[in-house]
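Okay, structure first, notes after.
A single protein chain has been omitted; all remaining protein chains appear in their positions.
And then chain A:
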Amino acid sequence: MEGWDPNTKSTLTQIPLLTTKAGPRDGAAWTQRLKEEYRALIAYTQMNKSNDNDWFRISAANPEGTRWTGKCWYVHNLLKYEFDLQFDIPVTYPATAPEIELPELDGKTQKMYRGGKICLTVHFKPLWAKNCPRFGIAHALCLGLAPWLAAEIPILVDSGMIKHKDDAASSNES
């Protein structure tokens, strides 16, 4: 579990683990799995809220629950930077982790694959593989996206690659 900051770790351990090993093609088992995913997400969200650390909103975009969309944000220098968030559940899930995309930031940073998929740390994959099928969407967000945002957004803001929407508006106005 090395490679993550203590906050992330403590949070991760508090997210309930999943038990069902099923992908989107496994029918009823997937449903079962989806239920578990929801429970985990609820717990994670509640945890974030209680810690005044709410940072995303997601919802299933299709009834099967294989595509998810939503928003995520990060506060830097008292300014809230908000981005769209989307990802699909791969068919080999849960052996393969979902690839989280931030389409707005596509091409603005090197830590990103084409299409806005974020690059995860080298530690992520082994950890995920090790914890399959206990890790779910909530874990992926917590381990993948949250550290990425914390690392990349300040750099992007300072380098001027991204601008706060107010600033952008004001600059547009002017």
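Quick notes on this one:
Following the convention adopted for this analysis, a contact is a pair of C-beta atoms (placed from the backbone, for glycine too) under 8 Å apart; a residue touches a chain by one contact, two chains touch by 3 or more; residues count from 1.
Keep in mind that, in the parts below, contacts and distances are computed from a predicted model.
Chosen from "E3 UFM1-protein ligase 1 isoform 1", "Ras-related protein Rab7", "NAD(P)H-quinone oxidoreductase subunit 3, chloroplastic" or "Anaphase-promoting complex subunit 2", the protein name that UniProt gives for the omitted chain reads "E3 UFM1-protein ligase 1 isoform 1".
Among A:8, A:48, A:69 or A:131, only A:48 touches the chain that is left out of the view. Where chain A meets the chain that is not shown, the touching residues are 31, 34-35, 38-39, 41-42, 45-46, 48-54, 57-60, 63.
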